[in-house]
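With one protein chain held back, the other chains of the complex are shown just where they sit.
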Amino acid sequence: LAAEWVKNLNASGAPVVSIDLPSGLLADAPTPGDAVVRAAYTLSFQQPKIALLMPENSGYCGRVQVLDIGLHQAFANDTPSKYHWVGQAMAKGLYRPRLPFSHKGTYGHAALVVGSDGMMGAAVLAARGCLRSGAGKLTCYVPACGGAILPATVPEAMYQTVGQNSLAAVVLQGAYNSLGIGPGIGPVQGNWLMAVLRQHSGPLVLDADALNCLAAHPSLLSQLPPGTILTPHPKELERLFGPVSNGFLRVEQVLEQAQRLQIYIVLKGHHTFTATPTGQGFFNSTGNAGMATAGSGDVLTGCLTGLLAQGYPPEAACLLGVYLHGRAGDIAAEQLSQEALLAGDIVTGLGQAFKELASGRALGM
Amino acid sequence: LAAEWVKNLNASGAPVVSIDLPSGLLADAPTPGDAVVRAAYTLSFQQPKIALLMPENSGYCGRVQVLDIGLHQAFANDTPSKYHWVGQAMAKGLYRPRLPFSHKGTYGHAALVVGSDGMMGAAVLAARGCLRSGAGKLTCYVPACGGAILPATVPEAMYQTVGQNSLAAVVLQGAYNSLGIGPGIGPVQGNWLMAVLRQHSGPLVLDADALNCLAAHPSLLSQLPPGTILTPHPKELERLFGPVSNGFLRVEQVLEQAQRLQIYIVLKGHHTFTATPTGQGFFNSTGNAGMATAGSGDVLTGCLTGLLAQGYPPEAACLLGVYLHGRAGDIAAEQLSQEALLAGDIVTGLGQAFKELASGRALGM
Amino acid sequence: LAAEWVKNLNASGAPVVSIDLPSGLLADAPTPGDAVVRAAYTLSFQQPKIALLMPENSGYCGRVQVLDIGLHQAFANDTPSKYHWVGQAMAKGLYRPRLPFSHKGTYGHAALVVGSDGMMGAAVLAARGCLRSGAGKLTCYVPACGGAILPATVPEAMYQTVGQNSLAAVVLQGAYNSLGIGPGIGPVQGNWLMAVLRQHSGPLVLDADALNCLAAHPSLLSQLPPGTILTPHPKELERLFGPVSNGFLRVEQVLEQAQRLQIYIVLKGHHTFTATPTGQGFFNSTGNAGMATAGSGDVLTGCLTGLLAQGYPPEAACLLGVYLHGRAGDIAAEQLSQEALLAGDIVTGLGQAFKELASGRALGM
Partner (left out) sequence: LAAEWVKNLNASGAPVVSIDLPSGLLADAPTPGDAVVRAAYTLSFQQPKIALLMPENSGYCGRVQVLDIGLHQAFANDTPSKYHWVGQAMAKGLYRPRLPFSHKGTYGHAALVVGSDGMMGAAVLAARGCLRSGAGKLTCYVPACGGAILPATVPEAMYQTVGQNSLAAVVLQGAYNSLGIGPGIGPVQGNWLMAVLRQHSGPLVLDADALNCLAAHPSLLSQLPPGTILTPHPKELERLFGPVSNGFLRVEQVLEQAQRLQIYIVLKGHHTFTATPTGQGFFNSTGNAGMATAGSGDVLTGCLTGLLAQGYPPEAACLLGVYLHGRAGDIAAEQLSQEALLAGDIVTGLGQAFKELASGRALGM
């Protein structure tokens, strides 16, 4: 009877407003059937439910708004859950303001392996994201075609043009505080990446074709240094760990693999999901559909590498980096619209995003 | 007698304000003689008359203002006409806001064949126009000299440097959601364009020297995939379909050819005119004389290709793209003056233009 | 006695305010001696006196302010003088707003011969100045090293890379609406410039090393097409026409040569002075010391070439171009300070400068 009622409601053509959850949707498990109300708006109470964060439910939920109904925060804090929500309060807690007497060494030396002929712009975007996230210094390893592009577009970055064969040796000499590999590099040789994984022990971010290389050489996964950060989008995740049938299983898969490999996995999407080696999962609260644009992920890799260089532990780097990246995108979309937003505008928004976290802190001489 | 009266009025030197139409002008047909009042201002009622949209009448009409005199909109709606006016209301109706759980694949992969030695800037402008119109990804096919320019100026775009001979094969492998050809490419070989037309079946925009190639090889016209968009200015139109003696005949010619070839023709001008395969004609309401500047058309080609990539049907892409392009130019001119406006400023204005269409819509989490 | 009194006053150390003119200064002739009051401020009445516009008197005048004391404008208008003051009123009178139905052909095709290895930035600045002054299209002739720079920095400009030997032939084929030669070109061969002068009959602007070439080959002066515009700074002027002992003689020299050669001479300085073939002289009212910076003149050459391309007669192009260039520099200095102002900021200010001239005009559809 209820299914029939739902079917009629959905066929009515009237805009439906659901309260807390569209009827028929389970709060924290896959929907058993298709007898679910298709709401135009969902007004949910106090906390976003997991079901509202799953892509496959977006057709049921419409536009979601979470309303504060005055439940006591202590209750939420005392309720054990492996799922967490990264809002402004948590981001403020992770943020560490700069100390007056620091120098550029304080903020570390980051390195990025980025770009290839045809995708050198990814190098530009990742480099900008890294420096605007606060890294003290940055060296970019780029192919020969990049030598004229980096200094003209990101003069604050140093760069070295090296072929892929000699890359591992050169990069590892650098003793960098963090290393990001992937944006725009194109197909990567497995033995090169293996050499890096074997010799580099510091903070590491792998993205894009570095992930595809892992997927092509699964034996490399077990050689990832503990604490390594992977930043796949759903398709890259599938190549790495195989397909799953719904979003609930996907976050379970990410949590399992992060624990098994003792790494961080940042699954990119509308509510980017970070899984930690201890099996905790964090949904991000910021970002918008305008960030569904080429280069957005390159900027994120830069942000994470930049935060790691400054000494943020990987977990804080992931949660803060994803939050700031999303907030910067929201600021850009407010100024430029979602459609016109380019990945470079996310970089521009980082300043304002940091300022929001820093505000309210006393500053002296 | 009236002719004598008009002659004296025009010779008087006094600024003339015409009501509805300058006397002597027919509302929707060419003026039979030259006994027409030369107004400094024309205050027209409710709807712009076709005669006010014709370049050859601009000397008679002066500055035109359309005043709402409260006629019932239903009357206009019920009056059948093949001519339509694309104002903000129609543009808002065509605009589709982004969905929260979308990703960059949702917004398609566009491709542009653009640029040549001496006109590589056209590639930059078209690429920016395409990405700022919301395409999820963009690959540009440019000559060798462009390999250092694209990533330095439009880092969000991917690019491939290929010679014209191997271009068709390479482009067609890409399976793009839309393809734009023309800005800055210089003279094109007919057999290359023929190869593209034969094998590419998706949304297609042809501009500039791609149009001149069609004009030089008229047999190619019949091979245009249905729904192809051509974006000629009046001279390119004349090369394609021959001369006509006035603006009324020109829009008739455009309507006829669009129907015959089952394509869209966007005739660029003060009130850019779009003709559809079903014989409907749309005058655009936005834009200004500051957009009469080099590269303005390259940006438009980018916009249309970008909208097509996102899944807008060709008709919506034409009407919305032309409207947004013009509105972006108006926003730029308000800030910069008409004289100082460059084509790149139109790209910058696209964000504000999209925001106007998106405003008033509820946004959630 | 008066000389003694002046000497004591100047030695007093007190800041002196002079009324109308510092005592001892003649209004329109060189100062006969050095018994002149050194004012910190000069408050002059109604009109700037010629003496206040002479560089050699700046030490006497200090900061000059011209106060309106209510003299009837008709008196000034009726007083014949070969000297004129280009203020906002005159600039507004010269400015021609764009017509709605115009297209990029309406605003002409300009050409610039600019840049050399080591001074390619001058090409960038001149090109930007030209396009931001409203030219419909622009082609730049640059050396081989410029082929990668122009499209990356001024995508709206077309360009051609040619050696100096074949330049004349190539440029003259173009049938441009205006031609500007000089910014950053480095030493020029006399026979090349002669070839251009012999074959080019349209509007022409010569600057920088093109002027030095004329100075090295004085016989070329008589071959300048009537109406040609030269834009020397005082040292370039001296190389062209020999030294003079004061500013009064310098403007006389400029007026004489402009009449003799039937050309326009724009003598750049604090109050840039334009002399016409009919022997009239125009002091410009806009600009500031922040524009005493590298590349400022390159931008001016671009502006003049851009205005000529749009069909402004040479006299209007000179007066309006110099006025707009100075006003743009004033706008830039208000935002950025005089010290930090770069030539590129003058280009940026052109939009606001044009807007001031266009304001108050009715705009329609």
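In order of appearance the chains are A, B and C, and numbering begins at 1 in each one.
We take it that a contact is a pair of C-beta atoms (placed from the backbone, for glycine too) under 8 Å apart; a residue touches a chain by one contact, two chains touch by 3 or more.
Predicted model only: the values in this text are computed from it and were never measured.
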Practice task
Tell me the shown chains the invisible chain touches, ordered by label.
Solution key: A, C
Fill in the blank from the handout: Cross-chain touch to the chain not pictured, restricted to A:V66, A:L300 or A:L350, is A:L350
Handout entry: Residue among A:L52, A:V86, A:A123 or A:L138 touching the omitted chain
Key = A:L138
Completion exercise
Among listed residues A:A157, A:L230 or A:V266, the absent chain is touched only by A:A157
Handout entry: Sole contact to the chain not displayed, among C:S133, C:T153 or C:Q352
Key = C:T153
Completion exercise
Even though one chain is not shown, chain A touches it at residues 97-104, 106-107, 131-134, 136-138, 147-148, 150-152, 154-161, 350-352, 354-355, 358, 362-365
Completion exercise
Residues of chain C touching the missing chain are 41-42, 48, 52, 55, 58, 62-66, 115, 117-125, 145-146, 148-149, 152-153, 233-234, 269-270, 285, 288-290, 292-296, 335-344
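The rule is simple: only the chains that are shown with their structure count from here on.
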Exercise for the section: Would you kindly give the rotation angle relating chain A to chain B, two copies of one sequence, based on a CA superposition and rounded to a multiple of 5 degrees? Expected result: 90
Exercise for the section: Please compute the C-alpha centroid of chain A, do the same for chain B, then give the distance between them in whole Å. Expected result: 38
Handout entry: Geometric centre distance via CA averages, chain C-chain A, whole Å
Key = 54
Practice task
For chain A, write out the residues touching at least two other chains, lowest number first.
Solution key: 148, 152
